[in-house]
Each structure stands twice: as C-alpha cells, then as structure tokens.
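Heads up, one of the protein chains got dropped from this complex, but the rest are sitting where they should.
Every chain is named by a letter (A, B and C) in the order it is written, and numbering of its residues begins at 1.
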Amino acid sequence: MASNTAGRVSPVSAQTRRGRKATAVGWLIWPALLLFALFFLLPLGVLGVMAFLSGNPVNAPAVHFTLRHFQRFFADDLYPEALWATLRIGFLTTLAALLLGYPLAHLMARAHSRIAHALLLMAVIAPMLTGIVVRTFAWMTLLQDRGVINTTLVALGVTERPLKLMYNEFGTIVALTHIYVPFMVLTLAGVIGRVDERLEDAARSLGATRWQAFREVTLPLSLPGILAGSLLVFALSISAYVTPVLMGGTDVLTLPMLIYQQVSSSFNPNFAGALGLILLAVSLTLVIAYNKVLAGLAGEEVS
Amino acid sequence: MPPSPVNPLNPPAVLPGSASVRLQGLSKSFAGTIKALDRVSLDIGAGEFFALLGPSGCGKTTTLRLVAGFETPDEGRIVVGGRDVTEMPVHRRDMGVIFQSYALFPHRTVAENVGFGLRMRKIPRQEIDRRVSAALAQVALTGLEGRRPAQLSGGQQQRVALARAIVIEPPVLLCDEPLGALDRRLRQQMQFELKQLQKQLGVTLLFVTHDQEEALALSDRIAVMNAGRIEQVGAPAEIYERPRTRFVADFVGEINIVDGTWSGGRLLAADGRAMPAPPAAGRDGPGAIAIRPERTMMTAPPAGLLSGRIVTTNYLGGQTLYRIAVDSGASILVKDGRGEGNSVRAIGERVGVLWRAEDAVVLEA
Amino acid sequence: MRKSQTTRRQVLLAAAVSGAAVAVPAVLRGQSSVLKITTWGGKWGEIMKGKVLPAFEQEFKCSVEADQAFPYLPKLQASPKTDPLYDVLHSNSNEQWQAVELGLVERKITAKEVPNIADVFPYAVSDKIVGVSIFTSAVGLGFRTDKGLVPPTSWNDLAAPTLAGQRGGYLIPVNSLGQAHLMMLGRIHGKGFEDLDAAYKALEALKPIKLFDFTGQMEKALLSAEVTMGVLHDSGIFRYDGQNQPIEFAAPKEGVLALEQVLNVTPGSKVKELAFAYIDYMLRPQVQKELAEGVWYSPSNKKVRLEPKYDGKLFNTEAKVAQLLQVPWQWYNAKKDEIDARVQRILKG
Partner (left out) sequence: MRAKVDLGVIAYFGLNGAIVFFLLAPIAIVSVFAVNPTPYISFPPVGFTLAWFAKFFANPDFINALWLSLKVAAAVLVLSMLIGATAALALVRGNLPGARLATALFMSPLMLPAILTGLALFQIYLLAGIGRPIWGLVMGHTVVAVPYVIRTTLAVLHNFDRRLEEAAAALGADPARVFLEVTLPLIRPGVIAGGIFAFIVSFDQFPVSLFLVVPKGETLPVVLFNYMKFDLDGAIAAASMVSIALALTVVILLEWRIGLRAYLKL
C-alpha cells in the first residue's frame, strides 16, 4: 500500500471508465466527428458507391450497379499479388523502422543534456521536412547505378559492376524506412522516456547485464510505444505512392501504384475506389488483429 | 467562504471557519457491484483531529472523497458546519485537501501552487502574495517560492501541499495518507508538525491512514473501518485498550486472541480450563478474549496458565518481545521487562504465561 | 504563468492570421470572362505565363486560369459535363482520345470554328487525332555520345545486349511514349501497331530496363549517364542545345512516332467562343514560332518560319512531317487495362 505513492493513474479513472454513461466532456468529440463525417466518411462513402458503379455518375449517364471491379481484382493474380507486395513491403518497412528507430528513441529519451536532445530532435525531424519527392530523389542519387554508393564502390575497386541497390524492393524499403523512421522515433521516445530509469538499475542490481536489464525491463514496458509506432509506420508505408514508383523500378508493383495509375491514366476511378476499399479493409483487419495480439502481450489496453 | 483577515501565525482561540462534519448513512457502489461504502455514519466535531483507519480497500479513501466532493454518494447525506453539502460541487465546498502523492501542479512554482486557491477566490494580488509568504513561512519553506515541485524533496513537497491546503483557511482539512511517502524520521517530524498546526489553526482535520501507530499518535478520535463499514469509533486509548471486535483488536497493534467457549460467564479453553477474563454474564457459546502482549507475564512453567517454549525474542530497548509456542499449538506474544531489570530469556526456554482477568478484553462474537 | 499566457495569445493570433489568409483569395475573383485551360509546366509553362497568355488576355479582355498541376483528365472527369472544370484541354493524343470516349471533349474541330486550322499540316487534324494538334515532337532514341556507342539507326539497337540495365523506357501504364513505343515494337517485330503478341515478346527482350514516368526524368537519367540510351522525344534532347551535353537524338529508320500536343474544347464550356479563339491564337504563326523556338516543338502551322538552327531539326515541312507515325490510340485505349496487366507482369520479376 505504501508503495503506491508514485501511482500516476488515479484509481478513480479506472472506476468511472467502467460505467458507460457519457460525461459532459464527451461532447468534445463532436468537432472531430463532424470533421471526419464530412471530410473522411463522406468521401469514403463516395468511393464506396463508385466502387460498385460502372462509371462516374457525374458525367456518364448510363451508370449501373456492378461487382465487376471486385471480380476484376480477383480474376487476375496481378492484383492480389500487388496487395501481397504492398503488405510485405509495409511489414518489412515497419520492422526496419522499428530496428533503427528504437535505439535512437532510446538515446533520445535517455539524453540528459538539453543540447544533445535538441540536436537529436532536429536530426530526426529534418528528414520529415525534406519533402517526400525530393527525399526520394536523394535516395535515387545514393542508390542508383551511377549513384554515390556505387560510384564509390566501383572507384575503390570493391565491385566491378554496380550493385543492384534500387529498382527493386530493397531500394523501396530503404527509402520508405528513411521516411518513416522519424514517426517511429518520436512515438517511441515518448514512451521510453516514461519508463523509470531506476527500474533498469534495479534489474542490474539483481545481476542483470545492461543488455539483460534492457530486455527484461525497458523493452517490455515500452511495448505500447512499439505497438503505436509500428501501426503508424505500417499504415503510412502501405499507402505510400511516390517512393515505390520512383525506387521500385519494374520489380515493384503495389496497390497505391495501381490506384494512381487507374485514377491518372486509365481514368477509372471506380476500379481505383474498389482497390482502395480492399486495401483499407485488409489493413484495418490486420491492424485490429495486431492490436489485439500485442495488447494481450502487453497486458493493457492500447489505443 | 469570504476571505477572513486571520493571520495563521496568531490565530484566535476559535476560528470562524472551523466546522463539524456529519455523515449520515453514506453508501457508495462502483460499477454496480462493489459496495465500497455501506451506510457509514459519523459525527466529527469542529476542531477535532479525526482519523479513518483501516486496511487498503476498506472504504476510508472513498469516505474522504465523498466529503471532498470528488464522488457523490448513492445514499446518505453529508453535513458540514450544519449545511448539507451532499449535492454541492467540489469547488464550492471550501475543503482543504492533501493528497497521498501531494498532487502538486508540476507546471507551477511553489508560490503559484500555494496561491492557486486564493487566486480562484479572486483575492487581490498583494493579499495573495502576503498570505502565500505567511503560509510558506509557517511550513518553513521560505526562499523556495520560485522552485518547481520536481526540484523539491519529498518532505518539501509535503509541506507545499500542506501550505496550499491551509492557505485558503478551510473549515475542514482532508488528508489522504499525507505522510505515506516519507521516511520514518521525517514522518515522525511531520506528524508532530501537522498536529501542532492543526491545534494552532483549530481546523477540523479528517485524516485517512492505514498506519495504526500514526492514527494512535495523532488523533483525537479514530474510526476503524473494514469492508465499507465502521467497526468502532473512539479515542486512541479506547481503541487500543478496549477493541470491540476481533478485526479492531487484530488491526490495531499486536495482540493475543484466545478462542474458547463461554459457559456460565467463564471462557473455557479447548482443554476445559477457564481462562482469566472479566465475568461475562449471559454469554454462551463460542467466544474470544484479547490480551495485549504488555499485559501478559511469564512465570516458571508449572505456575502459568499456559505453558510453552520461547521461539523468538525481539529486544526492543528496555523491553523484550517474546513469541512463545504454547503446548496447545497456538503462539502467544509476551512483552516483558518493564523496569524490573531481569535478564533476557533464551530461545528454547520453557515458560508459563499468565494475565490478569481485568486485562483481558471480551470481543464481540 | 506569464509564459503560458503569451503562448496562448500567440496561438490565437496564429489562428486569426491563418483564418484571414484562408478567406482572402476567394474574394478576388474578376468580373470579366474567365477561360480555364490546362497547360504544361517547365520551360513551356514559363513562356506561356510570361508572354503568350498575358498577350491573349489583353487582346481578348479576359483572364486565363491555367492549370499546371497534373493529372488533368481525372479532374475534368469528376466535374459535371454541364459545368466542366476546363474550357480547353491541352494534353497528349492518347488522353484526348480517352476524353472523347468519356464525352469530356469535342470529337472534331474545324476551320469553321478555328480559322487557322486551314493552315495546319494534315497530321494535326488527321483521323488519328481529335481536336487539333498545335505542336508535335518526334519520338525516337536519345543516347550518350561519350560511351563509345555506335549511333543507333534502328529501334532494335535499344535491345543490344551491351545496353542491359543501361537502357531506358517508360512506365507503360502511365506514359504515352511508353505506350507508343510498345505499339512500335509490334509494328517492327510483327504485323503492325496492333500486334500485341509480337510487342510483348520484344518488350521481354528489353529487360533489364530502367523505367520512368515522365520524359523529364529520362532526360536527367541520360544526362547523368544512369541510362545510356532511351526512348525520348527530340525536344527532350534539343532543349540542351548549346549546353555541351554529350547526348544526341537519333531518328530510327523504321520511323519516328508523333507526340502531339492536342488542344480540344469541352462540350459544356460556357465560353466556347473564347475557347476556340484561344486555340486559334495558339495556331498563329507568331505564337507558334515563339513556343517552337522556346521548347523545340515542331509547329503544326505550315506558315511558321523558324530560325535556321530550328529549321534543320524540327519537323516543319511536308516532307518531314510525312515521316511521323501516328498510332491507333482509340484501339489502344480500348485494350489499355488488358495491356497494363500484361506489361506489368512481363516487366516484374
């Protein structure tokens, strides 16, 4: 009982949470609901309707209900394969962003000097400000056959022919990871920062090595951050368009690329809408499942 | 409460704001299942130092939160200073509250924390400054006005919380385990200061604790709570010396409880021997008495009422606490050595145990 | 305390300022008639916005709202036919055909509405074209001159094994040069533009190939030697004239493909007169000359007289324009979905 002094979550909130009666604060949900109803659900509804129509009712007079866009998706392996590639790239990007983002977030959360913290923050935020298109071009400069890395390697005689660093899934994932690591770091740093450093000290006093102390204490306690960060990165990377199209070359075909093609050069917003709905449904399902599994592991509710 | 021109350093004998607190049949359930509080009634006099004592989950904090107004009771009334405040929102109740973890505003300085309640009362800036300085002087924190809570030690934070609560000159001060986070030395010092301050201000103080020593040392009266009900209300000596129920006896201090059967006004042990106890006419059936360790005595083995072997000895400085495994299988505590100078007995020694009938307390069934 | 108040005030101020900023532009709408068009960016856009459009606005007492942000057709497609987003659509030929099929632009424009059409080369209003082509480029092969390559003479030279991984093409689903090139492959290796099987086989043989979604990127890839030979229109090479870049354009012996810049009017336009006047204006010899010499596009008006430097390279005589091959876009667009799927499968993996 006496050890409960540092308790941050009041018992009250836990108690009132159970009773399902909306409080006055609940009304504050309305601005957001209104925003989403008008500027997300309504457009989504339009896409939903379009996905089941033969054309755009705005200018095509004889539109009718059809399932052909969905049938088309399943009739050609190309589309399910693109979905699979989208998810695979999303998963690998998330994993890479987590592996790179965690150490940096840890350093950031544990940096005691204000200057060091500010510098790290700038280093993390700067890539987000470069602009997605320009950033992708920077990666092309680095990874292409006549790019910085290959030019250097060939000049040093390490390799005779340029390595295949882009125009494939590898290059796509590298560039996507770079773009989304900042989101991972900033999400994680907040959570790691809240894990009491003394807990690691306690673990070390019990004979754990630095690594063990981290693995046994900080890592599990930062699980909610890992969950939140990876959901964010996954969501962002499966809907990315510019990077896969520029980095992927002929090897990579993702759903957002197909959607863009359908909209901008096949002029078939109906099929694009169907593809979008399929991607959204699959990713929402995955995200909810992932949420459930990890929330179970973490033993707490994470939103 | 209108701002009163009272200087906390030199309070008049009776503060105008000091108020009685009356709880009438308070019940409270959470989420429809757990009955946190079950028809609790209490009368706390104006200027009284009153402790709610009990184990965690007994309902004492819920009681405090109801008085403060953080929760609304399902049933019952709360009357403060003769006014029914049951439906009154928190911010109009004028209660001083000291939280377990102090709940100091981390984004405000010490002075801003202490002046917060005064600012809410729209008291002029200069008056606020004056009263904040006075309150900080009173808790010996002068000079720390500009610090943030995170830059203070635990004891200092506690004092800020105290100053913040008293500066608004509340008629009632509510404290939820206010000393729980402090180390033993600091805690004793703060206990002393809190008690002194309370007497000085004449404020009614309702105090929640699970620490029976603290409750006994500080309070004018104590209510012992268990499972949402009040088990016993009384002065510390009464609670200690005359516990009415097995729960109170067990919870407050160390005590020996001897079970047996009442028969003809006497308590008979399992082996049929009568235990020394005050005569209890009219009782029959299973029952128990309680005897404090300091009221028991050791003798040579055959002379005692019970006999057994010493299992552990705890030297307490001037006194020694013995745990004796008696032959019937139970164990009994004996505190010995009130100035008689006899040497400490050894573990394993066989002894007899005795007490006087009038030192035993009859527990309610 | 004081600090938090300041920042709150700042936030409110920011809100007010941004609110005002949001409200302003809508108010400043002119009273005179507005012509809504699409046009290219880059150097072309500079000349248009710098000289061509202001002069037009002055002459016709109107204002021109020129959209330079792709993609145009989906935007037009989303707007009601009775109130189209644009009055004049400027795009390449394949998109114009799609627009016609969707009913978004007129099928034909004649000299009746646009008098200057009487002076254009036949290709600019042929039955392979809807609307009218104001300029064209010739699509052939761009290559580097410093890599020891024999200057290509045939489309087949792009398939040379030594160019593996160093040849460039386009993302066929999104780029009309890529689409035209695919049809060209069918014509060279099979029975004609419409011989898809032959085209697919030939495309397969081009792997590994670097693909781009726009000609600008192909130009830069050539300049940085990321590719050493690629499908490109002549103006993509000529525009670096005088900059000493080691790149050259080759017109393959099988013929060059026409990359037409087509203007067309939307049926629902409220200012159709003005729209036709704009097209007519764009076909005027002075305007044509200005733009042709600015971006190295071949003008479609026969009466345009270019400086000798351009004269030698651009397609501005009857004999030269006869070499331009126009592909069957109507046929292609009908098969686009099927072709896209097939091509993506071929190039992947």
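Going forward, a contact is a pair of C-beta atoms (placed from the backbone, for glycine too) under 8 Å apart; a residue touches a chain by one contact, two chains touch by 3 or more.
Because the structure is predicted, anything quoted here is derived from the model rather than measured.
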Visible chains that the absent chain touches, using the contact criterion stated earlier: A, B, C
Contact residue for the chain not shown (choose from A:Leu78, A:Leu100 or A:Leu199): A:Leu100
Sites on chain A contacted by the missing partner chain, in the whole complex: 8-10, 12-13, 16-17, 19-23, 25-29, 31-33, 35-36, 38-44, 46-47, 58, 100, 103-104, 107-109, 114, 117-118, 120-135, 137-142, 146-148, 151, 178, 181-183, 186-187, 189-191, 193-194, 209-211, 228, 231-232, 235-236, 238-239, 241-242, 255-256, 259-260, 263, 269, 272-273, 276, 279-280, 283-284, 287-288, 303
In chain C, positions touching the absent partner: 3-4, 7, 11, 14-15, 17-19, 21-22, 25-26, 36, 40-45, 65-71, 74-75, 78-80, 85, 214-217, 219-220, 223-224, 243
Chain B residues that touch the omitted chain in the full complex: 68-70, 89-97, 99-101, 103-107, 116-117, 120-121, 164, 168, 174
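Here, only the chains that are shown with their structure count from here on.
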Inter-chain centre distance, chain B versus chain C - centres from mean C-alpha coordinates, in Å: 87
Gap in Å, rounded to a whole number, between the CA centres of chain C and chain A: 35
Whole-Å gap between the CA centroids of chain A and chain B: 54
Junction residues of chain B - those touching two or more other chains: none
Residues on chain C engaged by chain A in the complex (per definition of touch): 70-71, 73-74, 77-81, 95, 98, 102-104, 165-166, 171, 173-175, 207-211, 213, 224-226, 336-337, 340-341, 344-345, 347-349
Complex contacts: residues of chain A adjacent to chain C: 56, 58-60, 76, 78, 144-146, 167, 245, 249-253, 260-261, 263-269
